[in-house]
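For this depiction, one protein chain was excluded, whereas all remaining protein chains were kept in their positions.
Order as written gives the chain letters A and B; numbering starts at 1 within each chain.
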Amino acid sequence: MLHTLSLKEFKNRSNVFLLMCLFILVILGLVVSMFLAVTFGAKEVTFNTVWSAVFNYNPTLTQQQIIHELRLPRVIGAALVGAAFAVAGALMQGVTHNPLADAGILGINAGSMFVVALSFAFFPNIPYSLLMLFSFIGAVLSTLCIFVIGSSVPGGLTPIRLTISGAVIAALLHSLSSGVAIYYDLSQDLAFWYAGGVAGIKWNHLKVLVPIILIAIFWAISLGRSVSLISMGNDISTNLGVNTNRIRILGMIIAVILAGVSVSAVGSIGFVGLVIPHISRKLVGGYYQLIIPMSALLGSILLILADLGARTLNPPRELAIGIMVALVGVPFFLYIARKVGRNL
Amino acid sequence: MNKKLTILYGIMLILILSACGQTSSNDGKSAQKNKPGSEEPRIASLSIHLTNDLLALGITPVGSVIGGELKDFLPHVKDQLKDTEKLGPVKDPDMEALIELSPSVIYLDKEFSGQDVSKYEKIAPTHVFNLDEGTWRDHLKSVGKLVDRQRQAEKFISDYEKQTKEVKDLIENKLGEGSKVMAMRVTAKELRVFSTKRPMGPILFQDLGFKPANGVEDIDKNLPYEVISQEVLPDFDADAIFVIVNGDDESQTAFKQLEDTPIWKGLKAVKGKHVYVVPDQPWLDYSALGNKMALDNAKEIFSK
Partner (left out) sequence: MKYLMNADNKRAYTVTMVFILMSIVAVLISLNTGTLRISPLKVIQTLFGYGDFKSSTVLFDYRMPRILITMLAGVGLGISGAILQGLSRNPLADPGILGLHAGASFGLIIFVTYFHSLDEKASILIPLFTFSGGVLTAFLIVLLAFDRYKGIPPIRLILVGIAISAGFSAITLFLSLRLDEETYSFASRWLVGNVWGRDWIHVIALFPWILILAPYAWFQSNTLNALSLGDDVAAGLGASVQKQRLLMLVTAVGLSCASVAMAGGIGFIGLVAPHLARRLVGPMYQHFLPVAGLIGLIILVLADTIGRSIFQPNAIPAGIVVAAIGAPYFLYLLTKTK
């Protein structure tokens, strides 16, 4: 089975030790950054307090409350959402052959935003789980639009077309959202929502977020091998008996679930899904069974640190986390765009 | 060449025809509206605050701008402005509606539309107020001077001072002397703490004689409020908290969530049951009438 891959897999195995080390290192990094994020914030808290708030919670102490009620859910939320955006980006990049794919750039987040704006306007009091569903529906609709438009132009769905049609759809949905917001008085609320932030994440959100995102990520990892085959090109994968279209559709569905759910929780945070999979690919090679978990870990770290930065750079004020990520993401996008442009 | 001419003539013909065709239908309406002003000055106010200062003096302006976000007059004065023409949002007033109104005098707020007074002066004599200077008392007095109701202005102010004393007594009964308070606003995504500046500062810290809670005075005096993190809420150590919750459901939910957190429950003011949820209007309307109504509201709260 899979003769073409065996040689590479052999090589891979010789590096198993290195890879193990790498993963352990990254997991350690994740733990350390979570720890830092819980410890530092607008209010100074001692190490002891953090320790007992996590492992020996006493709900009557204000200091411990701050850790337990505000920082912990926030940090866990950041980690989850970071992982979700990164995995969504990795999947999209894999199944569409598009190194520029990212939920923010492709306009999927804009779809969620639009539907959320509509539900803010017409059903202002809907429960969180329903909002999440709406957000997901919005993401699916805009994804469909983008693909239809991208492939309708003569020449088919190239990475560049996908990116551009995504930008067009995003611009369209964005101005429609603004229209709804202006007409129904939501302007600044929606802007806050859009700017993204993990500050609002509470334990009851996590109850919904944790299972969905974790299941979707594990599902994505299990698809990893097929995705790597697809990413090598259609011919190879069909020769090897992979049902290309099925995997493509599944991959996009998972990606859209991850992006849609995350947008509903924290607003639109772009560029995570772009930057992280690229770094992961550099680290572990072109194997999506490795890229996906690596992306999840690195994505968590990035968002945790970005949120930490957003909270601590100018306390007690908080900066928008989306800006922090964009500060890293834009130069990175330019770098990749240059590389892609060179090959065309 | 001939063709071009034909087209040109065609265009002109259509122009004239379309013009004639519609004439009869519209003429009636434009004639109706221009009634001459009565002896009262027809004041058009291009500031929601000046409108409310006028109302405090018992004058209803014939036209007033509306709150941009609300798309309407402020809710606490809406029923007093039934016959008042809406002149669009304050940042982008509807000039055509203004000219249609033929006001006899126009009041402007320097901050919003003070830069091109000539536009307004063309329609009617115009007074520009700088609402950033002085307090609402000064604004009310200068409006009173213009409409020749100085006495009403003085009376309004002295009534207000009298009432503050009453409310102060009520507060001292309830909270004790020299209690420290903070005022905050809950929006969908932010917690804002008001500074000692208007709109909330003057009424709380001067008129009602509260002491600012720890840290309130550190907020930049040029800003009406500062956004804070929930984490530092306990640091303010306020004896009482005035909370303004935005009208939208998102903010209402956000406040409910905040109320459920142990941090909120642990606050001194919450434990002592001294959290007062007040409506955004009139409390955020820094005008004579707005302050008066806020004071009425405070009286109601503390006499319970």
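Heads up, the rule we're going with is that a residue touches a chain if its C-beta (ideal position, glycine included) is under 8 Å from a C-beta of that chain, and two chains touch if they have at least 3 such contacts.
Values in this document were obtained by computation on a predicted structure and should not be read as measured data.
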Return the single residue from A:G179, A:P211 or A:G286 that touches the missing chain. A:G179
Thinking of the whole complex, not just what is shown, which of A:Q63, A:S112, A:T163 or A:S264 touches the missing chain? A:T163
Missing-partner contacts on chain A, residue numbers: 100, 104-105, 145, 148-149, 152-154, 160-161, 163-165, 167-168, 171-172, 175-176, 178-179, 181-183, 187-188, 191-192, 194-195, 270-271, 319-320, 322-323, 326, 329-330, 333-334, 337-338, 340-342, 344
For chain B, residues in touch with the removed chain: 7, 10-11, 14-15, 18-20, 22-23, 26-27, 29-30, 66, 68-69, 71, 86, 88-92, 94-97, 99-100, 102, 111-112, 114-116, 119, 122-123, 224
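Methods note: only the chains that are shown with their structure count from here on.
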Whole-Å gap separating chain A and chain B, where each centre is the average of the chain's CA atoms: 42
Note which residues of chain B are touching chain A in the complex, please. 69-71, 187-190, 226-232, 234-235, 248-251, 253-254, 257, 261-263, 266
The residues of chain A that touch chain B in their complex are 41-43, 59-60, 62, 65-66, 69-71, 120, 124-125, 185-189, 192-193, 197, 199-200, 202, 311, 315-318
